[in-house]
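Partial complex: the chains shown occupy the same locations as in the complete assembly.
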Amino acid sequence: MGYTAAIAGASGYAGGELLRILLGHPSIEIGAVTAGGNAGSRLGEHQPHLAPLADRVLAETTPEVLAGHDVVFLALPHGRSAEIATALGDTALIVDCGADFRLTDADAWQRFYGSEHAGTWPYGLPELPGQREALTGARRVAVPGCHVTTATLALFPAIADGLASAEDLVVVAVTGTSGAGRSLKPHLLGSEIMGSVAPYGVGGVHRHNPEIVQNLSRVAGGPVTLSFTPVLAPMPRGILATCTARIAPGTDAAAVRAAYRRRFEAEPFVHLLPEGAWPTTGMTLGANTALVQVTVDEAAGRMVACAALDNLAKGTAGGAVQSANIALGLPETAGLPAAAVAP
Amino acid sequence: MGYTAAIAGASGYAGGELLRILLGHPSIEIGAVTAGGNAGSRLGEHQPHLAPLADRVLAETTPEVLAGHDVVFLALPHGRSAEIATALGDTALIVDCGADFRLTDADAWQRFYGSEHAGTWPYGLPELPGQREALTGARRVAVPGCHVTTATLALFPAIADGLASAEDLVVVAVTGTSGAGRSLKPHLLGSEIMGSVAPYGVGGVHRHNPEIVQNLSRVAGGPVTLSFTPVLAPMPRGILATCTARIAPGTDAAAVRAAYRRRFEAEPFVHLLPEGAWPTTGMTLGANTALVQVTVDEAAGRMVACAALDNLAKGTAGGAVQSANIALGLPETAGLPAAAVAP
């Protein structure tokens, strides 16, 4: 019943959020906390908001340090996970918040990441049809990209039920800055970001693009085409994806809402809002929730679905813990905040 | 050579921006400043950023007060302009920042505004083909909606040249809060907005919807359909419209860029950015500029164009002064800031 977890990459934003959530987990105890360049320093220097862990010292991220834990959460740059997984073998559940094992298509990996494909792990989005079962008892989990979770949840119910076409999808996702990590890049400076919104990765080149297509292909009865544009907004956290798809003939808003209600009514963390209420990212700060609303614009021939979540919580660390709970046979909701911090 | 201008609605955001711009205008002098409920108070109470005008007292917005000026700028709620225009007759150039005279289609007006259509005035978007000429010597100007200017500039070159289809357009426009004016509504409180983004008017119900369609219909050789979703973001000013359209067969990014370059190379205020650079709203704060970039996502079969501008400047007050300059025969750029305040 009591598990221990190591967190690799504990000085970054995703690592910090894993620690914050695990501090409240009833069945998982925080073991080793590791880092790369920050190894040897106090965790409190990098995550001063985690008062109970302030005096922990960061160890080096090595298989030896990570070994001996029941769960290992990896919050590392791309390309590091395979080696650690090989070294640890089957002794631990490994939950990778990075991209290495998300894609099934080696060509797509090569095209978007420019390196050799490392393989594919069970995909950590339990709300996708069949996926909760696939995660049960798994020893490896690939946590989805944050934009991917948002867009997938917003679109899959309509596509799975044939109410909207998976061809010619258009997604514009407004996101906070923490998704870029603690990178020292000029466009991430507060001076540049506050008071401004900025598109990036425009034209189908963002790495979350093929992953959204992969998820929706699973539920669509045919090809998927997608125009995806992320937009950076002046807030630390949150993603709001506005997703449109061509509706099938005869589909109306009531039918679409019914499909979403059916898919999500038993979900602990995905909530279809009451009719007329639209999600905002502020409603999800720090919670493992995703909020969804959908309508049909008949003049445009399109449905419009919006989903909001916290990119570090449900979009990364919360989703990771949710999948770990399933894999370990714990209650899926264990330790996961169901309420957000607002205003 | 010297003109006088009255500003009606001078205590609001659009009125304040008109005053800020006119303070720097070489040929237009600020005359009467009027308000509704705020009449009788010092302008400095409402617009403390306009130090040179702080001691001006707001008069009541009546035709009598507005009469006797060469130009009258109206920054009023919908439904007030017709009466003032009738009273002033042809004695003044009237530039209406409100919606009353923007639409040509009385049915669309009725559907989106729920009142009787007041008529149609020359449309204040000089960058639209033929429109600069239509404004020359005009005595009435209807200033476009701020979302409308943004989306129209982002899309019309491709549509006018047949490089993209006007059917199945998708526009998602991220906007600052000042577009909503100084309205005391809970969702506009700082506590609610900071750290959050929120869609609104989803599903084709926003009032700028028919106006975007109207503009693009002028340049398209056929029907226009549009899915338009505005998203409120935590910044006071700025609109970034991400606009996608299905590309015509055989169209590539170079062809689309060439079309935009051609349309905008002689424009004083609309700038196609260098290849690979994408506009942000921060690049436009306080300036009368609109920045545009465009590319083609071949896998998606869509072009993606982004335009950024300051909703109060080029999107309202700056656009109003630009059209007034043309109507009065002044240099089009007179008094208009070409550089923004950044960071």
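Every chain is named by a letter (A and B) in the order it is written, and numbering of its residues begins at 1.
Note that a contact is a pair of C-beta atoms (placed from the backbone, for glycine too) under 8 Å apart; a residue touches a chain by one contact, two chains touch by 3 or more.
Note that this is a predicted model, so its numbers are computed, not measured.
Count of copies in the whole complex in this file: 4, from one repeated sequence with 2 chains shown in place.
As a convention for this text, only the chains that are shown with their structure count from here on.
Distance between chain centres (mean CA atoms), chain A to chain B: 37 Å. Of all the residues in chain A, the ones that touch chain B in their complex are 168, 170, 172, 174, 189, 191-192, 194-200, 202-204, 225-229, 231, 233-238, 240, 242, 244, 246, 253, 278-283, 285, 293, 295-302, 304, 306, 308, 343.
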